[in-house]
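A single protein chain has been omitted from the complex, and every remaining protein chain is retained in its original position.
Labels run A, B and C following the written order; every chain starts at residue 1.
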Amino acid sequence: MTVATKERKLTIARAMAEAIAQEMRIDERVFVMGEDIGPLGGVFGNTRGLYDEFGAERVRDTPISETAFMGAAVGAASDGMRPIVELMFVDFFGVCFDAIYNLMAKNTYFSGGEVKVPVVLMTSTGGGYSDAGQHSQCLHATFAHLPGMKVVAPSNAYDAKGLMTAAIRDDNPVIFMFHKALQGMGWLGTEKDAIVQVPEQAYEVPIGKAAVVREGSDVTIVGITSGVHHGLKAARQLAERGVSAEVLDLRSLVPLDREAIIASVRKTGRLIVVDEDYHSYGMSGEIISSVVEQGVPLKAAPQRVAYPDIPIPFTRPMEQWALPSADKIIAAFEKMESN
Amino acid sequence: MTVATKERKLTIARAMAEAIAQEMRIDERVFVMGEDIGPLGGVFGNTRGLYDEFGAERVRDTPISETAFMGAAVGAASDGMRPIVELMFVDFFGVCFDAIYNLMAKNTYFSGGEVKVPVVLMTSTGGGYSDAGQHSQCLHATFAHLPGMKVVAPSNAYDAKGLMTAAIRDDNPVIFMFHKALQGMGWLGTEKDAIVQVPEQAYEVPIGKAAVVREGSDVTIVGITSGVHHGLKAARQLAERGVSAEVLDLRSLVPLDREAIIASVRKTGRLIVVDEDYHSYGMSGEIISSVVEQGVPLKAAPQRVAYPDIPIPFTRPMEQWALPSADKIIAAFEKMESN
Amino acid sequence: MKPSKEQQLWMYEQMLVSRYFEESIEKIYMEGKSPAFNMANGPIPGEMHLSNGQEPCAVGVCAHLEPSDIVTSTHRPHHVAIAKGVDLDRMAAEIFGKKTGLSGGRGGHMHIFDPKVNFSCSGIIAQGMGPAVGAALSRQMQRKAGIAVAFLGEGAANQGAFHESLNLAAVWKLPVVFVIEDNAWGISVAKSASTAIERNDQRAAAYGMPGHFVPGNDPLAIYEVAGEAIQRARRGEGPTLIEIETYRLAGHFMGDAEGYRPQGEKDALFARDPIPKLREHLKASEGWSDAEDAALVERSRARVDAAIAFARDSAYPDPEEALDKVFV
Partner (left out) sequence: MKPSKEQQLWMYEQMLVSRYFEESIEKIYMEGKSPAFNMANGPIPGEMHLSNGQEPCAVGVCAHLEPSDIVTSTHRPHHVAIAKGVDLDRMAAEIFGKKTGLSGGRGGHMHIFDPKVNFSCSGIIAQGMGPAVGAALSRQMQRKAGIAVAFLGEGAANQGAFHESLNLAAVWKLPVVFVIEDNAWGISVAKSASTAIERNDQRAAAYGMPGHFVPGNDPLAIYEVAGEAIQRARRGEGPTLIEIETYRLAGHFMGDAEGYRPQGEKDALFARDPIPKLREHLKASEGWSDAEDAALVERSRARVDAAIAFARDSAYPDPEEALDKVFV
């Protein structure tokens, strides 16, 4: 007897909402708060349906008071709840970063491990739709640099659901970054490859494990969220030229799966890092250094394709020009080859 | 006829205060605000004497309202003033980072260069005196990663005065980080080598230029603030073994003097980066990547001596163990040699 | 302090220009966005927060301001920008992302900067308040004429920046006026769900400053209250907080389905549209004729059309210009 498995593709938004709903059903301590996450279902759709199923007490619209409700998430988590809290755009972190960074991230350590702070902070990242410099950033490194928080960021709906489930069940604070261009909201455009088959039952994608999303032998392309899709597109184009690119989806920035990166670069001997976050003092530098400080033999100088060190411009010509792309990855590869 | 030049050594605190006073004398637009920077002269002494000379209007104690007064600095600067504003500890950035980061750093860009925001934000960094995890951080990368702000950090009083003068005269926002252990406040201990001769007249140290503070040919040690002093100590010890270490004081994180770093590593073929800020996604990764992505030939894998990815512990055994040191730099060098 | 006929007509004209501007933007915004609505497409990409209905707040306040006075506004800035005298052509061009825009296209609709008339805005809630306080400090320290006005939404009044800015302004007795445009909604969240008290003017007492409430979205009443507050600031007597009852006739941003609105709310708001109301008042009380009105409407439309044409006809910047203006 064969069981027909139903094909079911979800957007990241729906995958996130499904993971949250499933955990809320089995764990009364889980609740959600943030701006417009109630009846509206979240500006980016990732709490859609939750308010109807769980009601106003467990799906709480907040005032525009990020400092208070991030702090409240810490207090509630320390008292036995498991809050999921939304920072609508990661760009808004500056109004509440103390609560995130000096409390959420550190209280476990400060208390010698006695106080658990199981908060999931979900926040939207990324640009490409002309939302300008206060609504388009990724800020991967700004969060990943600071110890005490796990940081995950899915590139597709399967990982989104599994990482969200893992994050909710984690006893540590987890920053869950979702990229707007992958979210599956039509009004933001959508990366089709982010919409993938997602099992109905709950499952975890382990935090801190990268995934080889395409195998290859000539060059390793490391990315996260949008960078993975740029990498995959570049890999397909490179394949046409007979170049075999391996694409690594980090999925987690903290913990960082250095082993997986190093294993891949040991195989390929070439490294390109793709990051929609700013170039300097960021993820791209960290990945490259993590490889070279181990003395991994390289066939060419590693390259990065990151956002230039400029505030993100509004106008489309500038904005699109500055973003990472498959073309830029290919150019980076060509640069490697020409030296 | 010879003029006897008076030897005059200053602490960083006094050098900062002197630079500010001199600029306030010649430029009415310059004023200072922050917590306890008035009659008290700043918790770290860097506004001492200013209140007496310039009075309460130009040396303004603020309420504990960093969001308001950082925002006010932006508004005053945009209206033609040149505020110097103090964030008492860099660790407090989370209560006001939006005003710094989304306004101070970006308004010039957002306005197409029409609005100048000549703010100097001075803030204390660093640990080593058991002030624990909310009062000991450096956060170099947290500020340097985000575009739109210049970031300087002196290792000695000469540079402190010159960088402060340059910062005040700069039409862009400048973050001026001073390390508490170098500040010359006895109650924080003091690095003697930070107290150096300082000319009485005003002068500028150019922002964005690193300094070779010790020449050498076998290995380049790159650091900033406390890291420079660890580097110098290590270099002296290495010299006893016949190893010639070059020590580079970055002085500015933004703009980053990549040319100087690369020139030195081209000469020595070896690179160690020292950073009291957190290891991952930080300055150490940026420096290493900036070198290797240029294909600079290396004799050994570059190494970093940075703060581990942990909140900073209070207790002395843990705290001291975790800090960078000359010994760790030497160990890093030995590791390079053993491979 | 009643507005003269001339002042009323100035306000009316700004309201017309603002309304036509928003209506034009609204239409153009949808170009290139069908069949599938994707923000990234069309001549005006990105988020778009319209201010239709809130014009009285802008004109009632700005009627008292000189170009040298400072205004900081929000993510919903057009009506205030227009009333403050921001260059309409260059503002339109900025919204289109053109090289001739106020910032050469770098800022877009949430980042309108016109230093000639001391106008700026920010997309982060309540974060224009600190800069307004600082600009007021600058004027106080320079003994230079001019006051600052910070506009904010009622949702913003729950942000920490609100508290800190009001306190600082009061402690330093700065020439600044805080104007809350209470349009009853912060995106989908009603004021009553976000604000512990009914009216934010009551919060002024927490800072020892006068607080005023203006009901009815009435430009003439706003004119009076704002005039007092601004005069007070000019006299060096310190800050004032004003809350204005206003209406957001559009969605929070374009694309908003507005499902959170109670049945009939929109109709009720449109029935109270401040523009026809003011027109009727002018006709009834100020001898304003149909012919005069038609001419003014015509002129306002023409001014907007010219701005839009300027924006459309302007060139896009070169992509590499993205790297300029990070530092000056």
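Basically, a residue touches a chain if its C-beta (ideal position, glycine included) is under 8 Å from a C-beta of that chain, and two chains touch if they have at least 3 such contacts.
Because the structure is predicted, anything quoted here is derived from the model rather than measured.
Novice: List the neighbours, among the chains on screen, of the chain that has been left out.
Specialist: The chain that is not shown is in contact with A, B, C.
Novice: Check the options B:130, B:217 or B:244 and report the residue that touches the missing chain.
Specialist: The missing chain is touched by B:130.
Novice: Which is it among C:162, C:178, C:213 or C:316 that touches the chain not included here?
Specialist: Spelled out, the listed residue whose C-beta touches the missing chain is C:162.
Novice: Write down which of C:170, C:242, C:269 or C:282 is the residue touching the left-out chain.
Specialist: Result: among the candidates, C:170 touches the missing chain.
Novice: Which positions on chain C touch the chain that was left off?
Specialist: Those residues of chain C that touch the unshown chain are 158-164, 166-168, 170-171, 193-197, 202-203, 205-209.
Novice: Give me the chain B residues in contact with the hidden chain, please.
Specialist: 35-36, 38-40, 43, 61-65, 67, 91-92, 94-95, 128-135, 186-189, 308-311, 313-322
Novice: Please identify, in ascending order, the residues of chain A that touch the omitted chain?
Specialist: Residues of chain A in contact with the hidden chain: 31, 57-58, 60, 62-63, 65-81, 83, 95, 98-99, 102-103, 107-116, 147-148, 150, 171-172.
Here is the rule we use: only the chains that are shown with their structure count from here on.
Novice: If you average the Cα atoms per chain, which one ends up farthest from chain A?
Specialist: It is C whose centre lies farthest from that of chain A.
Novice: Find the geometric centre of each of chain A and chain B from their Cα atoms only, then give the gap between the two centres in Å, rounded to an integer.
Specialist: Those two chain centres are 31 Å apart.
Novice: State, to the nearest whole Å, the distance from the C-alpha centre of chain A to the C-alpha centre of chain C.
Specialist: Spacing between the chain centres: roughly 35 Å.
Novice: Which residues of chain A are in contact with two or more other chains?
Specialist: Answer for chain A, listing residues that touch two or more other chains: 67, 91-92, 94-95, 132-134, 308-311, 313.
Novice: Residues of chain C that touch two or more other chains: which are they?
Specialist: If we look for residues of chain C contacting two or more partner chains, we find 101, 104, 106-107, 111, 122-124, 127, 160-161, 326.
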